[in-house]
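Every protein chain but one is kept in place in this view of the complex.
Chain lettering (A, B and C) follows the sequence in which the chains are written, and residue indices restart at 1 in each chain.
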Amino acid sequence: MSLLANWYDFRDLGNPVARLIEALQDAGLSGGWIYAISGLLGAIGILSFVGVAAVINIWIERRLIGRIQVRRGPNRVGPFGLLQPVADAIKLIQKEALQPDNADGIMFTLAPIVIFIPAILAFSVLPWGEHMVLADLNVGVLFLLALSSTTTIIIFMAGYASNNKYAILGSMRVIAMLISYELPVVLALLGVVLFAGTMSLTGIVSFQETYWSWLIFFQPLAFLIFLLGSTAELNRTPADIAEAESEIVAGFHIEYSGMKFGLFYAVELVNTVAVSAIIASLFFGGWWTYGLEEFIPGWILFIGKIYSIYFIFIWFRGTLPRFRVDQLMAFAWKVLLPLALINAMMVALEIFIWTEYEISAGIVLPIFAVVNFALAGVLIVGFGRVMSRTMERFPKLPRLVKDIDVPLPEPSTA
Amino acid sequence: MAIKTEPLVVNIGPQHPSTHGVFRMRVTLDGELITDAEMVIGYLHRSMEKLAEERTWTQNIPFTDRMDYLAAMTGNFAYCITVEKLAGIEVPERAEYLRVIFAELQRIASHAMANGTFVNDCGAWQTPLFYMFREREKILDLFEMTCGARLTLNYMRIGGVAFDIPDEFLPQLQLLVDELPDRFDEYDQLLVDNEILLMRSRDIGIISAEDAMNASLSGPMLRGSGVAWDVRKGDPYGVYDRFDFEIPVGHTGDCFDRFMVRMAEVRQSLSIIKQAMEQLPPGNHCAEVPLNFRPPEGEIYCRIESPKGELGYYLISDGSPFPFRFHVRSPSLINLSALKEMVVGQTVADAIVTLGSIDINVGEVDR
Amino acid sequence: MDDLGVVIAFWALAAMTIGAAAMLILVRNLMHAILFLILSFVGVAGLYITLSADFVAVAQVLIYAGAISVLMIFAVMLTPLSERDNSGNFLQLPALVLSGLVIAGVTFVALETEWREAGRGSFDTTAAEIGEALLSPFVLPFEIASVLLVAAMIGAIVIVRDD
Partner (left out) sequence: MSIVLLAARVDLEHVLIVGAVLFAIGLYVALSKRNAVAVLMGIELMLNAVNLTFIAFARFVESPRPLDGHVFVIFVITVAAAEAAVALALAVAVYRHRETIDVGKISLLRW
């Protein structure tokens, strides 16, 4: 049995599955059955990763934020506080899942469940290793964008069904924000798609492998736009205006308690991992790491990259204050969108030059990398100058006065 | 013709993470814009002014702790100085200096707390608050070293302070004084150079110098608006006339100016502490005050510069061991009175930032 | 299309789509109606996938479920509660008759016509071909569509702008 011969070869978990499929074909099963079985295996793999990630990330996030905030973070339950997520989950499950009197019952219950669907579906198109992809859609990037746009509706469902004013404020904010941020994100990804010439994530990773370079070197501006845009899409600081702890308390999930709240909490973490994974595959080569994947399994490298990017999101969260709604909108429309448009046009021009004059990749790609980095630098600095002209760049510090300069009141006497 | 929308009435508070206690603001919203606001206070009313009339002059000192519990020392200070003035008690030199040191330490602790929560209200996920807590913690350690308590100190007495400082106090204080300026430089880097914080706090919640004076604001609220007024200079009490320090004054009166005034005042406080440490004379720490203390008949109003503004006590004595009238002019309450003018026309997010920049303490607002 | 899995998926999605669309008639709350409409859109996207039109399916989710429905939610949220019902008007019976006629007519035509069916399998990669088709034979409609979008955007802004 070839299936058992290399079972210990965990470098590429796709290989055992491929052999399993071969074995099933030899056994004479029809295509549908094989399709179902392999899909089920992949789904189990992804779901187990997502489940473990959602639990572990609670610990990682709390520990790291704790370190950023000069405190220790959870360290009581289990070794290094590792069992803290379990304790959290037990607490949340025990709690009563309250439902407001005039809430829209079905929508209220459905929203935290349905919101998991796009979050988990996003993992299905990601290439985890050379042959490890559940659904190699040829419109993978567009698929991810479509998923992120459906999240909007579900968040609105939650906010609307809660019958709470804070929740309505939060969900209207979400809708306005996500609609605005979809444009720069789409345009940033357009740059990547144009460069790689395919919308399939597998194709984009193999493009990076073919030309022996991560796409961040050709698309630094797209990376930055996507990173900032996705913090908004993820509702994380500095763009967490939908939850806005200090303003509208918890925004769209203010009325949720118990495990319903826990689901929202978990889906935020899962979404963050998903976006980190998307960034890792689009800009950092996915499982491909300059030949390192020969020695370390590609999927481990991929998870390592996911968590490196996840760290950036935690760092943002630990450091930055929050934008106001209109400032966030202005940032999307006045800064990110023009930058993304210029980037997309630049990429189109470069690809045109590349394909039309048939210059070899070895010459033209380093030039593109340099040009794009220079362009990114110039655009960011230039935009910073233009945007800050309306406001004095450096704040006026308070002036120090030696003596009081207001008319003295009558001195108080006994 | 605008769309006819239904106004949305939202309760901000009394249970809200950014109202710093149980303060409630009933705002009418048009979308996110505040068209009307109504302040509702009294959720933490403990009837201290009335209770104080049933207790002796000395027994009232703990009440002053529990008003502004983030600046208990200044509450003590203001009350004791008022009673001393009423009774004409001479306070020993050393006690005066110790009072200044502790009041200024308390000012630093209170401003650290105020600025930490202010940045928190701007949406930072608690990080600046925790750093500010770290500095405050060291000050609280010094308090604990001296009087055993950390928050409600009850340290000052009529005629002086309860205990002399322990031997290890001054070296520890010296360490802190040397260390804090660097720390606050670091926070300037983290916060003042942060574009998002500037965007959130500049030109928000502006109150002009004239309005501020008319509303009888005081403390950083007034100084942020550009009025150089400080009770320590304008109406010196204790030994404050012996120190050389400056008043930081803002330019426009927005939230950022108030924030920066507090940041700058921390440095001035440190300089006062340094001077007080150098001048600290030896001697007795408390004057002799009879146990059955009865000040002569009369009334008095006396004020000091608390971290939040002008903290005044109005006391009437009828010659009995109990005050006849015990009234507090609490800066939090009076600074809060300007909030409505500041928030109407702003968004909810700005209103929260504005409220944070006022630095109220509901314990002091409601008493 | 004889693969059993695809056939089952098609009928399940068709049932979901039509069921959700039918709920559009029945529910009282306009907000629920919009959510059922979104479910119906997603179902149609699923049907596109079973018909091996994956690019169109994803575009359907992106634009219909992600954008148009959000516009509708905005429109509903801008109107007061009293306007948010989903009741019918006096045309219900004629509309029912007309709808029945449409179903009967199309079913008749669909069953009676001899379609020139091609024994074609599913398409491999649709995205690239659609892109080429858009930019070579359909380049004029493509440009006009972009003009239309700009015109619609400006028009929508002009209509709702405060005078």
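Going forward, a residue touches a chain if its C-beta (ideal position, glycine included) is under 8 Å from a C-beta of that chain, and two chains touch if they have at least 3 such contacts.
Treat the numbers as computed from the prediction; the structure is a model and nothing was measured.
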Touching residues (missing chain, whole complex) on chain C: 1-2, 4, 6-7, 10-11, 14, 17-18, 21-22, 24-25, 30, 33-34, 37, 40-41, 44, 47-48, 50-53, 55-56, 59-60, 63-64, 67-68, 71-72, 74-76, 78-79, 83-92, 94-96, 98-100, 102-103, 106-107, 109-111, 115-118, 120, 122-123, 126, 129-130, 133-134, 137-138, 141, 145, 148-149, 151-153, 155-157, 159-160
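Heads up, the rule we're going with is that only the chains that are shown with their structure count from here on.
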Comparison of A-B and A-C by number of C-beta pairs in contact, larger one: A-B
Rounded Å distance, chain B centre to chain C centre (Cα mean): 62
Centroid distance [mean C-alpha coordinates] between chain B and chain A, Å: 42
For chain A paired with chain C, centre-to-centre distance based on mean C-alpha positions, whole Å: 29
Junction residues of chain C - those touching two or more other chains: none
Junction residues of chain B, two or more chains touched: none
Sites on chain B touched by chain A in the complex: 8-10, 16-18, 29, 32, 85-86, 88, 119-127, 130-131, 134, 190, 192, 194, 196-200, 202, 213, 223-224, 227-230, 233-235, 246-251, 256-257, 260-261, 264, 298, 300-303, 347-350, 352
Touching residues on chain A, where the partner in the complex is chain C: 31-32, 35-36, 104, 107, 137-139, 142-143, 145-147, 149-150, 152-153, 156-157, 160, 172, 175, 179, 182, 199
Partner chain A, residues of chain C touching it in the complex: 3-5, 29, 31-32, 35, 38, 42, 54-55, 58-59, 61-62, 65-67, 69-70, 73-74, 77, 125-128
